[in-house]
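Left out: one protein chain. Kept in place: all the others.
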């Protein structure tokens, strides 16, 4: 049982990528829709580090479609810049995977933040109302 | 002056497009990040119909970067399907352009909804705290 | 039997689309890799008009992966411009689908040309050395 006042355990991944020419728009900055790809890069990198990648999900007979995304932009990113993607798992009792993203430029300034929510569906496309076993096992292993 | 109890005037555009093969992911459905492109299609189509396109914005010496996007997914879209994008202008007293999107499949079911918020910056990149004249003029013409 | 000196029958589709903001790069022009999407648009439109779409191919139990693409660029395309995609079927005795693309801007100038070659594979992924029946039937109907 979780003790009162225990600070929430933070599970996180840090991933770096460089802004591609083809990711930038006529304003010379990363096109806003492209941040969704950076979020996916962060989520992938998180999954690889912490053993809960999309391929793990598939191997267990599930898919995890995104049902909600929010994105906020604070500063632009330009072609050639390095961006640091910090991806944090947001714990929830419901049968969902929620990730929070914070993107920083080379001067360590927050350029974008966002969040994605994924649900679990089985191979027949049925929405899972409870955490699939493999996911609950993972949460247990992560002690969250 | 606006009368009390006047229902809000709704300014809207309806645009149809077909789902491209290259917009779909290994699950055979439109990749979630691609809906941002559909939103842009809707916004463009709205701008053309109502005289407030991105090229109009540029001609007046401004850019309107997206500062916030939300997207919610209810049903998948498959390759070859026709999607109807309904784009509605969300009026706000602040110096922002807010659009609301509702996407429907061929059975007239809501597959996705979302919202984008844009701010005005001038050619030097300065954020505008008040509506630029051309935008206020447009709102006046639209009687909102 | 085909008579000597009979000019080759030309089967063609003409499709128009508008250049999206997100298709343009920091030079303000359509990013060169994006023409592959325009080619796909042209091919799709050809398929719909002439009854040989990718969904027809799938329904008959085949996939037609692209094995070769060439693209040549003569003029840039800018955001907001309309582009006309002319897609022509290139007849060949081998078990391939070859399409030729010519893209024109609003001044009717050739901006890009290219060609794609597709082969037929069945559901098990086997390369077909002879035209599948449905494709030969289509060629017969088209009298080529």
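We call the chains A, B and C, going by the order they appear; numbering starts again at 1 in every chain.
Going forward, contacts are C-beta pairs under 8 Å (C-beta built on N, C-alpha and C of every residue); 3 or more make two chains touch, one makes a residue touch a chain.
Model, not experiment: these values are computed from the prediction.
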Partners of the unshown chain among those that are drawn: A, B, C
Touching the absent chain when the full complex is considered, from B:24, B:83, B:97 or B:112: B:24
Missing-chain contacts mapped onto subunit A: 18, 20-22, 37, 40-41, 44, 53-55, 79-80
Touch residues of subunit B, complete complex, unshown partner: 21-22, 24-28, 31, 33, 79
For subunit C, residues in touch with the removed chain: 27, 29, 32-33, 36-37, 40, 63, 65-74, 76
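By definition in this document, only the chains that are shown with their structure count from here on.
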Most distant chain from subunit A, judged by the mean position of its C-alpha atoms: C
Separation of subunit A from subunit C, taking each centre as the mean of its C-alpha atoms, in whole Å: 37
Centre distance in Å when subunit A and subunit B are each reduced to the mean of their C-alpha atoms: 25
Centroid spacing, where centroids are CA-atom means, of subunit B and subunit C in whole angstrom: 31
Touching two or more other chains - residues of subunit B: 37, 40
